[in-house]
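Reading through the structure tokens given below for one structure.
Of the protein chains in this complex, one is absent; all others appear in place.
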Amino acid sequence: MESAVWLRDAVCCRGGFPALAGVDLDVAEGEILLLRGPNGAGKTTLLRLLAGLATLDGGRGTVLGCDLQSDRRALRPHVGLLGHDLMLYEDLTVGENLRFFAALAGASGAEVRGALERLEVASRLHDVSLRRLSAGQRKRVATAVLALRRPRLWLLDEPHAGLDESGRGAVNRLVRDAAGSGATVVLASHEAPAAAEVATRTVHLAGGVAVSRDAEGASPPAEVPDA
Amino acid sequence: MREVLLVAAKDLRIELRSRVLLFQVAPFAVATLVLLGFALDADRSALRHFSAGLFWVAVLLTALLAAQRSVAVEHAGRAADALLLSATGPARIFAGKALALAAQLAALELLLGVAMVVLYDARIEHFGLAVASAAAATVGIAAAGTLYGVLAAPLGVRETLLPVLLLPVFAPVLIGATRAFGDALGTAAVNGWAWFGLLGLFALVYAVFGALAYGPLLEAET
Partner (left out) sequence: MSILLGRSPGRPTPEAAPAHTGSRTTRILGAVTLAGVVGLCLCAFIFSPPDSRPGPEAGTRIGQFDAVRLMYVHVPAAIWTYVALGTCAMASAVYLWRRSAWWDRLAHACAEIGVVLCAITLITGMIWGRPVWGTWWEWGDVRLVTTLVLFLVYAGYLAMRSVPAAPEARARRASILGLGGAVLIPIVNRSVEWWENRTLHQQSTLEELRIEDLTLFTLVLGIFVMGVLALWLAVHRFRLAWLEAEAESAGLRAALAERRAEAAEPAAPTAGSGEGTPSAGAAGS
């Protein structure tokens, strides 16, 4: 299988702090990888790095065949990121948000309706301003926007947090379908049961380093990158 | 072009929904005009003589607020990241946002123009010149505002930094637009169309510079 993510000794600084301190990571296409680790381990930064939004400050990395040093712009359109910030417009309604991002992604109206149905967003909410939705409902809308973009790499930061049982089920179904159709999924989650249900592999992060990998043992000690 | 209009329509729709422009920026604009009237001792002939300059000072101060707002919309909830992740080129995002800002400024200028006629007793003698020079100035202000807005956007001190960066840039717009309007209002014996040319040049330069520079600046957010 092709490699969707390939990181060697990846260093990524956030506000001068090395949030990632030399991560080695391989993810094959079609995999559903679960990132685990305590708060501050670097999960969110790793996802932003894989999305091409954070700069690679040391080491090397390739995502979907795009070099993270030189080719981040080519990578971004193929990536879907669900972050803590939902990247939606609070003042617009659910429908307006979806139509805007669908139009940018070239998705049709039928796809918009399909995505909303799959995430069980009630149609009465379509004309409601996002500001008035609960956290869980917003997260469903953001996930629907992500699904509309049909990304080749799904990056989900705590996709289950704030969702009820049916929401978690809907997210997991979406993730499985995405992986089934050839997309790669990397998700960070503290919701162990819900996440472990879909994940095909788990990587633990601590101190900005991938500390252990299932079936591979400890990663080799990383060298200090050239600054 | 489709994406440019999409982004512009999105920004205008947000303004329609949030009503920040209507309930906050527009009253600010009129209040500025009123205060400037007090500053000139409400002298009718002085107000009329300086109406062009006072109008444009009010427009530029209002433009600062509108530019702040245009940036804040993208930064609440990191929506700017979503634009980065889309396949849309930064130049098109820039054009869309500048277009929406220009449309908002045009509406504010219309309001201020009416206020100027009512409060300062200004009379528009050359309507075509007034509209043309206002349009050129508006495009320039919107382009510069969008560019410097995204530059200051990710910094914590955006509210104070943006005016410091933007006001000197507005200097030639203020000079040019005041002169052109002086001709249009019959308060200055100058060739207003020459000044329209200068405003057009400013708009062109900042539109091109902004379209080129927007990408690196949007990238620099992280």
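Going in written order, the chains are labelled A and B, and every chain counts its residues from 1.
Rule of thumb we're sticking to: a contact is a pair of C-beta atoms (placed from the backbone, for glycine too) under 8 Å apart; a residue touches a chain by one contact, two chains touch by 3 or more.
These numbers come from a predicted model, not from an experiment.
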Margin query: Given that one chain is not shown, which residue among A:4, A:25 or A:41 touches it?
Written below: A:41
Next item on the list: Just the residue numbers, please: which parts of chain A touch the chain that's not shown?
Entry: 11, 13, 15-18, 21-22, 37-41, 55, 57-58, 204, 206-209, 211, 222, 224-227
Next item on the list: Name, in rising order, the residues on chain B that touch the hidden chain in the full complex.
Entry: 147, 151-152, 154-157, 161, 164-165, 167-169, 171-172, 175-176, 179, 194-195, 198, 201-202, 205-206, 209, 213, 216-217, 219-222
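One rule holds for everything that comes next: only the chains that are shown with their structure count from here on.
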Notebook entry, point to check: How far is the middle of chain A from the middle of chain B, if each middle is the mean of its Cα atoms, in Å?
Noted result: 38
Check: Hey, which residues of chain B end up touching chain A in the complex?
Finding: 2-3, 6, 10, 13-14, 17-18, 73, 76-79, 81-88, 219, 222
Notebook entry, point to check: In their shared complex, at which residues does chain A touch chain B?
Noted result: 48, 51-55, 72, 76-77, 79-81, 83, 85-93, 96, 100-101, 103-105, 129, 145, 149
